[in-house]
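A protein chain is absent from this complex, but the other protein chains hold their places.
Moving on, here comes chain A:
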Amino acid sequence: RQEILKWNGWGYNDSKFIFNKKGQAEFTGKRYRLSGMVLPILKEWMEKTLGASLEHKITSRTSLNISDVPPSIVNEEFLQDLRATKISYSREAEDRVFRAHGHCLHEILVLREGMFKRIPDIVVWPDCHDDVVKIVELASKHNLCIIPFGGGTSVSSALECPADERRTIVSLDTSQMNRILWIDERNLTAHIEAGIIGQDLERQLGESGYCTGHEPDSMEFSSLGGWVATRASGMKKNIYGNIEDLVVHIKMVTPRGVIEKGCQVPRMSTGPDIHHFIMGSEGTLGVVTEVTIKIRPTPEYQKYGSVVFPNFERGVACLREIAKQRCAPASIRLVDNAQFQFGHALKPQVASIFTSFLDGLKKFYITKFKGFDPNELCVATLLFEGDREKVLQHEKQVYDIAAKFGGLAAGEDNGQRGYMLTFVIAYLRDLGLDYYVIGESFETSVPWDRVIDLCRNVKERIVRECKEKGVQFAPFSTCRVTQTYDAGACVYFYFAFNYRGISDPIHVYEQIETAAREEILANGGSLSHHHGVGKLRKQWMKESISDVGLGMLKSVKAYVDPNNIFGNRNLL
């Protein structure tokens, strides 16, 4: 798998944004709907919104400089013990660097032009639960540090090796534990090894007519074990639930031994749920090896949709009403105006005059006839799922509510494009990096009554911080509401800026990111909805869960892993 993925950027090697010889943006490869298409407006958007220019380009080095890579230090006795277990391992530089990072901006920048201070000394590939038990035992015996590695899509610095870790660091890659062990159709559960990647899981279950319905934006690359370890959330949680709703049973190997429940039941009252110590533990307690998860029959019918609102406030009000009536579709997302315009910039070249005529007509209808301000309007994208009749009924209900908030149905195609962009947008950062543009995304959850205030204030804070830090072009600062709940919503921010003329962009970037998080917390938002804490957001844990709360987690860690074998130092 390592072969088909980029070593210094997001996703597949063959898929990336480039500017072709004509100076037009293009998305390469064949994997996505956008692949192979020319995007004529993107260049202008980058120039106008970010002040980027094609003349100012920096390119990443093309391959890893092996001589820079810190040496692998592993003691011989451990190696002998490891060989005896027949578990495969590697000490190759490429393998170790590949597992030394997640996808935070600073990590990618290090890959492009620097080197990590500390990386794993050795990578091991256990094949099953028992292999993991053996590795953890060996690590305890030789006092090593284990950092579990699943899909490697972390955006919380969770995979970064603590620079001052003196022990040998073992990267425990779960990717070989990727089998569906059994499917129980009577109880609609499946027992699965934790290393399986999201898209493989859904595809394999699909062959039996089932799905988990858990679709985080990273599902092409992230693993089941990773979802559990970070308390992941899926796009279609309105039907299927988040990971904590999906999981029925977890098996985790810790230095104390294996932790699991004695039965697989829908609910039990046996003190605090031990699953909740595991979910979100971010690799600090052990390795999740096997998970029993709920499955559902693959839905008969899927339908995308979209609604245009005159402004963001109306859009949020509509989402709130939908949540109140508990009739949210599988997914409903509301993007703000800036992101709507950005989506527009990613429109491929139109095939015929007829389509472009139609587009023009639509635009005319919305802006002129309906009086929407093109610099105010925003769009909600929808995904309905279920049996056909119910979907259509549901769709009508949602559109009726939307109409009450001034929303106009804007077609299936726009909806589908919106969801496709979610997957593609991650690739765009790599293009930006080539042109002095750095960017990142972050998320939070917030009570309904504060959604508008939080969105406005955080975006404004970013703009203001950029200005104060000497960023010469106004940043791209945008948000979308990605999930609705009874009591609030999940909000996702993107921000990017052009750093030409700044001597220490990464430092500036980090200050701005910190300020944005401070702003979120001051506005009553959470530290994280689903990305987790890692090391990036540790500083705010105390105020997030109180001193006592932190002490509780620490005491669990002290019991389960007294020698800090799982020493990635996330969370606490």
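Everything that follows uses one rule, which is that a contact is a pair of C-beta atoms (placed from the backbone, for glycine too) under 8 Å apart; a residue touches a chain by one contact, two chains touch by 3 or more; residues count from 1.
Quick note on the criterion: contacts and distances are computed from a predicted model.
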item	value
Among "Proteasome 20S subunit beta 12", "Serine/threonine-protein phosphatase 2A 55 kDa regulatory subunit B", "NADH-ubiquinone oxidoreductase chain 2" or "Dihydroxyacetone phosphate acyltransferase", UniProt-listed name of the chain not shown	"Dihydroxyacetone phosphate acyltransferase"
Hidden-chain contact residue, picked from the options A:I180, A:L454 or A:I512	A:L454
Residue among A:T212, A:T381 or A:N523 that touches the chain left out of view	A:N523
Contact set of chain A toward the excluded chain (per top definition)	449-450, 453-454, 456-457, 460-461, 521-524, 543
